[in-house]
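Of the protein chains in this complex, all but one are displayed in their positions.
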Amino acid sequence: MVVKKSGKMLFRLLPIGLMALLLSGCGIPELSALQPRGEGAEMQLEIIKLSLWVMLFVLAIVAVIYVYVLMKFRRKSGDNTVPKQVEGNHTLEIIWTVIPILLLVVLAVPTIKTTVELADAKEAKKNEQINVTANLYWWEFEYPDKGVSTGQELVIPVGKRVAVNLTSKDVIHSFWVPALSGKTDTNPGLDNEMWLQAQEAGTYYGKCAELCGPSHALMDFKVIALEQDDYDAWLKDMKTAKEAETKQLDAKNEKNWTTGEQVYAQNCLSCHGGGKVAPSLTNFGDRQRIAGYLDHDKENLEKWIRNPQKEKQGTKMPGFSEDKISDEELSELADYLLDKKLQ
Amino acid sequence: MGHHSVPNNPVTGIPDHVEKATLEGKNKYVAFWFFLGGETTLFASLFGTYIGLHNSGAKEGLRSYDIFEMELVFIMTMLLLTSSLTSVLAMMAMKRNDVAKMKMWLIITLVLGLAFLAGEIYEFNHYYHIGHTFTSSAFGSAFYTLVGFHGAHVLFGLLWISTLLIRNWKRGITVVNAPKYYVSSLYWHFIDVVWVFIFSVVYLMGMVK
Amino acid sequence: MEKHEPQVTRNQLELEMKADRSREMQLQLISFALMIFLTLIAFGAVMAELMPHWAAGGFLVIMAIVQVYLQLYMFMHMNNKGNTWIKVMMALGIFVALTIVATLRLLIW
Partner (left out) sequence: MGTHTMGMPKKKSGIMDWLTTVDHKKIGILYIISGLFFLLVGGVEALMIRFQLIKPMNDFVSGELFNQLITMHGTTMIFLAAMPMLIGYMNAAVPLQIGARDVAFPFLNALGFWLFFFGGVLLNLSWFFGAAPNAGWTAYAPLSTVPESLGVDFYSLGLQISGFGTLMGGINFLVTILNMRAPGMKLMRMPLFTWTAFVASALIVFAFPPLTVGLFLLTFERLFGAHFFDPAAGGNIVIWEHLFWIFGHPEVYILILPAFGIFSEIIPTFARKRLFGYTTMVFATMLIGFLGFMVWVHHMFTVGLGPVANAIFAVATMAIAVPTGVKIFNWLFTLWGGKLTFPVAMLYSVAFIPSFLVGGMTGVMLSVAPADYQYHDSYFVVAHFHYVIVGGVVFGLFAGLYYWFPLMFGKQLNEFWGKIQFWLFFIGFHLTFFPQHILGLTGMPRRVFTYLPNQGWETMNLLSSIGAAFMGVSTIILVVSIVAALMSKEYVKRDVWGDGRTLEWTLPVPTPEYNFAQTPLVKGLDTYWLEKMAGNKTVSVSEEVGDIHMPNNSILPFVMSVGLFLAGLGFILRLDYGTVGLVIALIGLAMTLFAMFLRSWIDDEGYYIPKSVIEEDLRLEAEKEAK
């Protein structure tokens, strides 16, 4: 009875289920751990697959016994006999103790191996060292050797392991780029270390994976993998752009400033200048998203500046109402920001 | 269920092992030990926290080895150790139905406990005045929490034993009150056990630079 | 539950109990003396700075464990008959306690 009933129900649901599976497949390649684009994620998917096979094996055995038992041993109506009372069976019990142990050994050995391999950042450190600092609700990426720092978008060279040093300014967040590698927590007051590697150029989605407040869901970032040449060029451009920006805004030569620059210097620079309190906006025009998740257009940018709380509950950026920045100024400001691109 | 399942000892006039002569007594006795099993993990958590935060965030001059008053701690240790002995003596008196002796030893226990507590209050007050406070650093928070939890246990023990004494002042030793006395004395010993670790781990190790 | 042989006279019983009592008293006093002694050593070693830095922790913990053993087994009579489950639970409690302390000592940074 049990099996038949569930069977019927299943048949009705099966088409929907299968369709759904096909439609969403294994997720999108920028984001899915099932479509790895980096060494870390690949090693992890390998061991996920291995463990899945072990599980399916166990599942199959249990399923066979289960289905057999449920079909074979139902009480027929009118049958009031008492079955044989079996106390146990040592051989059987030994079998189902020993086999799982063996299966677990199969799983444990690569587990230990992969754990150690993933923890080894020696090679990565030689290539590049990047400091990641998580903040409510944005990411700061600093290249200490290169004197460059940026927000929201982490740029790395393709094919190389880069060492990532992680910490947080406020609460715990977690740094996760599913297509490249598993996550590591960013703990306030403590440093963590991992490495990241991308096998092909492209943009990968990053997520904050530790509850950090009302806008935890919106604390997205991107990892952009560039070919080595592009990467080097990017670093150089960033440095020049930063210097140019600093020079211009430090010049205190307000006459040369556009309205946008002026508004920016007066209202925004105090936080956005250093790149420690708020994301650096040096290359804001190149960003794919505003504040990590909004579409990168003028309308959204203006909405954001007017009332960031509405877009990201709990964010540390204050809003700028019309008494502070008029509609016209806002428009100019937005243009100015959207134009802040590397050459 | 039978309250007098165990016969009186003809000499003492009360059952042997009077603290667990009835089922209720036995239940209390076992339950209390299990409670102490739980207290063990409670204090382990506090000790762990303390060890993890030892000297952490403390300013120069306010580290454990700068501030601890070892003479006082030594005296307090002696007081509490002795009170553990007097509490044993009280229980031995109880088992031979010697009410007067039992009361006397318990009162001595109380006095020693009170002296210990006074020492602790003095000590805390002293630290407070030199700047080592509950909120001065993570070390301070962990220190006062651990040692304070122990102090609160001492206080509770004092209240408990004195309530028992007052309530049963005019009564003999019975199968009803004996288990109560007995578990309160177990509690008192346990407090001493915790203190042994406090003076070793917090104070003595704290003096090692 | 102890059984009393009927042929034992009251006097004999009384004597026996007295002997028991003084044996017990002796035991407790010895335990106490030991505890004091251990405490003195511990305090002395630290205050006189006799312990090398690296050995102090281990030494103090061993001293403490011996003392606690005395408390539990002498003062608190944990070894009495019928205390099997008590011992089991205390052992488990101590095991969990050690795990907790070891963790908070080693697994934070």
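When the chains are written out, they are named A, B and C in that same order, and each has its own residue count from 1.
The rule we apply is simple: a contact is a pair of C-beta atoms (placed from the backbone, for glycine too) under 8 Å apart; a residue touches a chain by one contact, two chains touch by 3 or more.
All values derive from a computational prediction rather than experimental measurement.
Note that the undisplayed chain, when the full complex is considered, contacts A, B, C.
From the options A:228, A:258, A:313 or A:326, the residue with contact to the chain not on display is A:313.
Panel shows chain B; residues 1, 3, 23, 26-27, 30-31, 34-35, 37-39, 41-42, 44-46, 48-49, 52-53, 56-58, 134-135, 137-142, 145, 163-164, 167, 174-176 of it touch the chain omitted from the view.
Considering the complete assembly, chain A touches the hidden chain via residues 1-2, 5-6, 9, 13, 16-17, 20-21, 23-28, 31-34, 41, 43-45, 47-48, 51-52, 54-55, 58-59, 62-63, 65-66, 69-70, 73-75, 79, 81-89, 92-93, 96-97, 100-101, 104, 107-108, 111-112, 114-116, 118-119, 166, 170-172, 174, 176, 178-179, 181-185, 187-190, 192-193, 205, 207-218, 220, 293, 313-314. Interface residues of chain C with the unshown chain, by the touch rule above, are 85, 89, 92-93, 95-96, 99-100, 103-104, 107-109.
Keep this in mind: only the chains that are shown with their structure count from here on.
The distance from the centre of chain A to the centre of chain B, with each centre set as the mean of the Cα atoms, comes to 51 Å.
One finds 15 Å separating the Cα centroids of chain B and chain C.
Contact residues of chain B toward chain C in the complex are 5-7, 9-12, 16-17, 30, 33-34, 36-38, 40-41, 43-45, 47-49, 51-52, 70, 74, 77-78, 81-82, 84-85, 87-89, 92, 96, 186, 189-190, 192-193, 196-197, 199-201, 204-205, 207-209.
Those residues of chain C whose C-beta lies close enough to touch chain B in the complex are 1-2, 4, 10, 13-14, 17, 21, 24-25, 28-29, 32, 35-36, 39, 42-43, 46-47, 51, 53, 56-57, 60-61, 63-64, 67-68, 71-72, 75-76, 78, 83, 85-86, 89-90, 92-94, 96-98, 100-101, 103-105, 108.
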